[in-house]
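Of the protein chains in this complex, one is absent; all others appear in place.
Here is chain A:
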Amino acid sequence: MQPAHDIALLLARFQFAFTVGVHIIFPAFSIGLAAYLAVLEGCWLKTGRSVFLDLYRYWIKVFSIVFGMGVVSGLVMSYEFGTNWSVFSQKAGPITGVLLSYEVMTAFFLEAGFLGIMLFGMNKVGRKLHFAATCCVSVGTLISMTWILSSNSWMQTPRGYMIDPATGRFMPADWLAIIFNPSFPFRLVHMGLAAFLSVAFIVGATGAWHMLKARREGKAATAPVRTMFSMAMWMAAIVAPLQIMAGDAHGLNTLKYQPAKIAAMEGDWDSTARAPELLFGIPNMKTEHTDYAVKIPLLGSLILTHSLEGKVPGLKDFPRDQRPPSQVIFFSFRIMVALGVLMMLVGFWSLWLRRTRTLFTNAVFHRVAVCMAPAGFLALLCGWVTTEVGRQPWTVYGLLRTSQSVSPIMLPSMAVTMTAFVVVYVIVFGSGIGILVRQLGHAPQEGEQETSSANASDILAERMHPEVIESTSGKGA
């Protein structure tokens, strides 16, 4: 193939990875935060304690920003399959396109339909209905995750299809087998936990930050701040270990269906039993060797097969043109795992501090919690890089190559749009994150909004959305 095609392919891949990498941050944030908001509102309805309403109103501002960014970046994704991977979409569209349509119809509409009520409708529909709207939005984000992961998992472990000999298209034969393909349950659990964990660490860091700030100012931390910190640390302590178990199970599943990916993640070249685990090393695709390797004997077999005698695959088992680039995923995988272990340690530490009743006073722990703010999202991105780069050189694993999926787009167009994407994303999402951080810098106000008083909530709503106060008057037809 001519070099222009290769560069265009590289740009198409880079563009897709860049846009989806930005996108995934916001949906993951929305998934975790919507669930948290539903829990907060539910607690408020049940206990009537205002601290939950304060927190709800605090985090819903964040949610409205995050959700907006998720929508606009997702809109790009739904068209980018066609613009960048037109051959892939023509061949796999009968399967992945249908899954995406179901996602739109069962999830996106649900989220969008109730988002307005969730954000602006508290005074219009009453508490119970408003809570129902919050739950609909939260369920919508979970349904959305389910479909898109089913689609992605089908590309990793395709099942239930036939290939049309005339056109090379994938024809659906068994929809249940397509949707519940072998890697889907593992990916779903792992990704769902990742979203919850990522948000827990953001919430925890926000709480810790405000406790440190109150301490510097010689004040006591307010009830909302303490409550959210405590809730977040419970999540860390419970979900982080679960996530490690889920990750382990996911790895075993991948070993079964995508052994080349595992070999590349581990930096193993020769298939052996009693394999060591590499803590560090630099895999070299040319010399077929991992340099500077730091090994722990036997551990590799133990982790991957849960037995000392288990045989683990090596990259040399696979032809050169079917090996994923080990240099990338060796590291992305290790960063994810290290962050997962760190998160678990933070969770356990919080349990210990609870026992000694110093959870709200230990400043060192609070500093650590602030530093851990991005840990969840970093791990999540590293996980996706591992999954996606590890699938290379295929888009549909073992069946359709990435180089044969790409659109016939000319290099100049590609280069122009790539630049435009980077510039626009940096401006828009950079500003968005700036706004978010500034928003989180304001502490949640305690008791300021008396729930029953329409007036007080209007003042709050005005601060949040000066344009949408139409609650008490102005109901003319």
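Here is the rule we go by: contacts are C-beta pairs under 8 Å (C-beta built on N, C-alpha and C of every residue); 3 or more make two chains touch, one makes a residue touch a chain; residues count from 1.
By definition in this document, contacts and distances are computed from a predicted model.
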Protein name (UniProt record) of the chain left out of view, among "Xanthine dehydrogenase large subunit", "ABC transporter permease", "FAD-binding protein" or "Cytochrome bd-II ubiquinol oxidase subunit": "Cytochrome bd-II ubiquinol oxidase subunit"
Which of A:10, A:75, A:245 or A:308 contacts the chain that the document leaves out: A:75
Residues of chain A (touch criterion as defined above) contacting the omitted chain: 64-65, 67-69, 71-76, 78-79, 81-83, 86-87, 89-91, 93-106, 108-117, 119-121, 124-125, 164, 169, 171-173, 175, 407-410, 412-413, 416-417, 420-421, 424, 428, 431-432, 435, 438-439, 458-459, 462, 464-470, 473-477
